[in-house]
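And then subunit A:
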Amino acid sequence: MRLFTLTRLVTAEGRRASGRLIGMAGGIAVGVALLLLLLGGYDGVTSRSERLSWPSLSHGESTELRDPAAAAPTDESVLAATNLEHFDGQEIIRVDIVATPDSTVVVPGVGRPPAAGTYHASPALIALIEANPTDTLGSRYGTRAGVIDTAGLAGPDSLVVVTGTTTENLRGPSVGMVGSVFLSGNVWSVTEFRGVSYPNSNYRALTIIGAIAILLPVLILVGIVTRLGAATRAERFAALRLIGATPRRVAAIAATEAGVTSLVGALTGVALAWLLIPVAALVEMEDGRFFRADLTVPPSTVLIVVAGVVAGCTAVAGWRTSRARIGPLGGSRERTERRPSALGVVPLIAGVVVLLGATTAALRHGPLPRTDQVLIAGFLLLLVGLIAAGPVLTYWISRVAARRAHRTAGVIAMNRIQQHPRATFRAVSGLVAAVFLVSFFSAGITTLAEEPPTEDSEYLSSSTLVAWFSPPPPDDANAVASNITAVAAAAARIARTDGVTATAIGSSHPETGAVFTAADAARVGLSNHDSASHIQVTGSAFGDGSLVTRPATAPGTTPRTLLVATDGTTHSVERARTAILGSELRLQSPTMTQADHESARSRTWADRYANLGHLAVLVATLISAVSLAVSSIAAILDRKRVLGLLRLMGMPVSTVRRVIVAEAALPLATVFALCVGLGILTAWFIVAGLTEGRRTINWLPPSYYLILATSLVLAATAVLATFRTARTSTTIEATRIG
Partner candidate 1 sequence: MDNTTTLLGLLGTGASYGYDLKSRYDRWFGLKKPLAFGQVYTTLTRLMRNGWIVAIGAEAGAGPERKRYGITPAGRARVLEWIFTPEVPSETLQSDLFAKTIIALLLGDDAGRLLDLQRSRHMARMRELTNEKRGAGLAVVLACDHALFHIEADLRWIDLTAARLSQLQAEVKK
Partner candidate 2 sequence: MNKVETISMSARAPENGSAPLLSARGLRLAFGLTEALRGIDLDCHAGEIIAVTGPSGSGKSTLLHVLAGVLVPDEGTVDYDTVRLTDLDEAGRSRLRLDKFGFVFQYGQLLPDLNAVDNVTIPLLLAGVKRREARRRADAWLDRLGLGECSRKLPGQLSGGQAQRVAIARALATKPTLLFTDEPTGSLDSLAAETVMLALTEAARDANTAVILTTHDPRTAAYADREVVVRDGQITIGGAYG
């Protein structure tokens, strides 16, 4: 086709031109790959929720049982209870099922319910069972009958076990959350197990922020690369116009160029995304890693993305070229930019006003309707405002700096910025957006961190297991009495387990917690500051595992808790835990050590999202650093002849370097503090605005400063990377050819 031949001749000849096209295609490839991975993750988390949520038991055809002991399974229904167990700090979801031998109920990933005394486990759990002695883990479940396949698992790391049991052995279920699986604490009669595909609103919000954080720098990069060699290209277009090409023809050539380049880029991006899926599958997200299949985007979506990107690029290029009105004589002189108007700061101020207004209103008078949407709008306004205000602020500061500068490099750089505030700011705008988002994000998640433990709380040794019992019905004197003997017998058996150093039974206190004798307390390492004969321990069974001790007068009547101290090795702890779980004790909550509480805390969803967010910001920063390097090099190449001549006059190359540094540093420094400040402030506005001030943000975690420092290091590296160009492109050869 003539148009293609013409396009190739006009746009693809020469090293600079091909560098530009490769850069464009590369930028688009990265953008498309990231977009596909984000879409894959978005789809993946939704479809995954369907697979992983079935142990909640409440989503399928099921009824909650008031009195499990009286219930019995039929061929069409099973009794099921879900428990949370621990092994070496990891959480295991255990579904106990009571079924008839001819049960028609299908268990996800298992098929027919396992017979009593047998179990099916996820591959990760099987590996764990096989890697450890049976009495530490395997004997909790019985005989292995099979493997749970992917249809019943969240991901390759899921620790799930489905055991078959009998009605009398059906243990009391746990209440709580495992990842995003809600445990109701009830026994259910289930005719059909089913998960629910719920769109995770947290993840949706994060996807949007992540998409902006990653795609914005990519767009900026593509924009910068497109401008590379634009002068040479404009000359060629002008030459074409001179020999008679119509403006439409030239626009068509530009559009063809963009179309072909973006098609190549988009296809490369699809390939890149495909290659990156195994890498992306390593990222832990909420419920652990994904199966690779979860992250694969359906072909129709790929097709839509590719078509959309190519159509968009083609249209923009054609429109931009026809709007630029390239005349037959071209533009011989470097066009100076229009001076940025002070109106550029309006969106920024508007964003602050909107956020401030909405938050103040929420704090003073309670939430107004649609406060959340107003806050999101304010956030977007602020983000756009930062990018829009950047050139204006850069221009203002460079004007003052240009007047004040007294060194050569300062004078050259500040005047350059003053003449090209948009171009210089564009070079760092990706970093600016990334810094704003990371500040916002990091500040936002501090609100979700656990409350720090109170001063007077203390912790048991991290190798001591705490088991809380379900209290027997208090009005049944027989039950109470038999309970006491049963607990004492179980405790004695557990005490004989290998690696157990001491056990202590705490009896119930009329108000709260449990009461230990001074002797028991001393054996398991509970502090007894006042040397009282008995001490009362209150503590959070579900929280952080802290205990509060105070003197008490006398023990209660019923056993409330059992403390099992071990010699501290993992195997001893788990052997003791297996003994507790295997005993006839009726547990109210999962048996945990302080170490289990701590690792559970480190797995809070906010932290998991934080990892993802930090990853997104690092990717964004990396891309932005590339943008910065490319723009810095372009800015030097634009002036290579003049700078070469100045070097010839005796200007040291270090001055050229200082020019580069100053041109990158000024716009960055101008808005850096603003970005950090506004990011944190915005997070506070949104958190406080949405919760009417019930929550607020805390000090930022060290990881935030690490990310910030990494961004700056990347920016510095980008600038350093241009030093070579600064030296080689301003040699005597550069002065030869204009």
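Heads up, the rule we're going with is that a residue touches a chain if its C-beta (ideal position, glycine included) is under 8 Å from a C-beta of that chain, and two chains touch if they have at least 3 such contacts; residues count from 1.
On the choice of candidates, all candidates are chains of the complex that A comes from, given by their letters.
What you see is a predicted model; the values in this text were computed from it and never measured.
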item	value
Selected neighbour of subunit A [touch, this complex] from 1 or 2	2
Contact set on subunit A toward candidate 2 in their complex	333-334, 336, 405-408, 411-412, 415-416, 418-420, 639, 641-642, 645-652, 655, 732, 735-736, 738
